[in-house]
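Partial view: only certain chains, each at its native spot in the assembly.
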Amino acid sequence: MLADFPILQVVDENGLLLHEQYKEKITEELVKSFYYHIVRIRTFDRKAVSLQRQGRLGTYAPFEGQEASQVGSALALDKDDWIFPTYRDHGATLTFGAGMMRTLLYWNGRVEGCVPDDGQKIFPPAVPIATQIPHAAGAAMAEKRKGTKNAAIAYFGDGATSEGDFHEGLNFASVFQAPAVFFNQNNGFAISVPVEKQMNSRTIAQKALAYNMPGVRIDGNDVFAVYFNTLEALNRGRNGGGPTLIEAVTYRYGAHTTADDPFKYRDQSKSETIRNTRDPLLRIERYMKNNGFWDENWVHKITEEISNEVDQAVKDMENYPKANVNDLFDHVFERPTWTIAKQKEEYLRLSGREA
Amino acid sequence: MVMERAVVKRSTKTIQLTMIQAITDGLRTMLQEDERVLVLGEDVGKNGGVFRATEGLYEQFGEDRIIDTPLSEAGIIGASIGMAVNGFKPVAEIQFLGFIYPAYEQIMTHVSRIRMRTMGKYSVPMVIRAPYGAGIRAPEVHSDSVEALFTHMPGIKVVCPSSAYDAKGLMIAAIEDPDPVLFLESMRIYRASREEVPEGKYTVEIGKGKKLLDGSDVTLIAWGAMVPVTMKAAEQAKTQGINCDVIDLRTLYPIDKDIIAESVQKTGRAVIVHEAHQTGGLGNDIVSIINDTSFLYMKSPIERVTGFDVPVPLFALEDHYLPTPQRVLKAIEKVVNF
């Protein structure tokens, strides 16, 4: 067993394919879908940041820079798989099929934003760090028990690896050989704390060794590497090969959230350097150009489509019925306990509402 | 066809069981009836649980349904959440309530909130079993009685039977409940007595207390291991001519306020007995319920006889920590002679 984890790439910074074995699998359709989804979630992300600045959205956690990780992994999922995201993984959930309007609602403090459509296996974003990791283990254990071929993926950051729940979740999944993929986005920071202070470990992938679990370290800005490695991990899980830990090495360009000021703790020029050299979109663009897939018209068309889609979602969010005070009381239990019923009744009476 | 529903034959036979046997019987009943039910925890499998609460289940239902887990409470509860939202009904054992703290985050931020966070789309119909309480000379921390840490957590129900009949009925009700239930088992009375328990399936309603003794002078309220202690005090009071109304609360959230109000409005006096620390203990909630429902009826201040505001001690001192019939009796006399 080797404990060294070089960063795997499939397509390099210049958009050149590094491993011929992928050649056939990389269809124009696949590449365009990568490009499309990255543009889509980036557009969403920027819009959300700007809405927040205008006071039209609450505190927001942007993911710009990490799109390849989120899109590549989400596209590798099957519709019937489970996804357990954090507050920064709506790029992944949007790609997986979460509603855009609902996602905006979430960032406006609306519980409706946590609710997946019927049949969608999208867990509400985990806010307490790392807590979703054992959930993914459990959901995957359940799929295995049911005898399906479905898997579960949990997203989490570099900071999350320091929590006990990371460890307990991975241990459970490995003991029960659950079809789970633990997808780490190592974006270099947990708010202000750089990964070098978060751990003494040189990589996150090597933490898989503690569980005799396959660990993979990939370039998280290389959507190709993300997609193929996630696919492989998922397939291994579906076929009884147990869980995998993936470390996608990436970078968050902006603030931790719109309430954070990265200039306090790091050199923001690094974001610009990366944007100009290792940006996920740039790389696909180069790949497309290198391979004759680049089509200005198509790019123009999807850019406009996406822009319309995002605008429409914002409109729908803003026209969404106001938060309903009943929802404060009505979903704690299937049927409210007397304490809740009484409190609700008194409160509604006081505020001149009807129950 | 639909009209001719099969009448579920319920056994009317009964059997003598201790409380812990009744718990096992409740688990077995539901494991048989509903294949979504799973039992998991530390040593619940081959070993049958450190108290033998899952004795025989591994042999009967196999390791697919009676699952020994790693020593990892957050893992047990976290994985149970994942299984519960994905179609199963896990009954997770926490070996002792004093070892539930590592899972506190999972219970507080997920078990109790998932239904609300998803407006009912997802729910976590799971049961968390935990033996609790002092009085069996167990090592440190094993003896904590911290129900109040869970009753102050909206989204989970808390039950605590004191008899074999209630234990089985509440277990079945808890497993069938669409919401998470913390099921507290007093170790001290696991085998303290036997009682006739019906075979097969029946439920005891969650949220309802039980009147154990009728009396008009003072209301005594207790649960779990404090029920026999309180009953003994009531007997002694009787010899002094004081008639006690004794309530076994059985469910700690939501508390049966009606049974309390009805009783104290009759007696005008109340003594609450619990083994948890006084400050922050559930006794305070009951004082508030009486304040809210029965202020004008009260003839004397309510007395609380509780564990002290000190960590549950090592066992050489645990008898001093725990409420005794003597302390309860003293409180009864105090409220009566006010």
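A and B are the chain letters, set down in written order, and residue numbers restart from 1 in every chain.
Just so it is clear, contacts are C-beta pairs under 8 Å (C-beta built on N, C-alpha and C of every residue); 3 or more make two chains touch, one makes a residue touch a chain.
Because the structure is a prediction, the values reported are computed rather than measured.
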Report the copy number of every chain type across the entire complex, expressed with the labels provided. A x2, B x2
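One rule holds in what follows: only the chains that are shown with their structure count from here on.
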Need the CA-centroid distance for the pair chain A / chain B, whole Å please. 40
Chain B to chain A touching residues, read off their complex: 64, 69-70, 72, 74-75, 77-88, 102, 105-106, 109-110, 114-123, 154-155, 157, 178-179, 207, 253-254, 257
Using the touch definition up top, name the residues of chain A that touch chain B in the complex. 82, 111-112, 114-116, 123-124, 127-128, 131, 133-143, 145-146, 152, 164-165, 168-169, 171-172, 175, 327, 331-334, 337-340
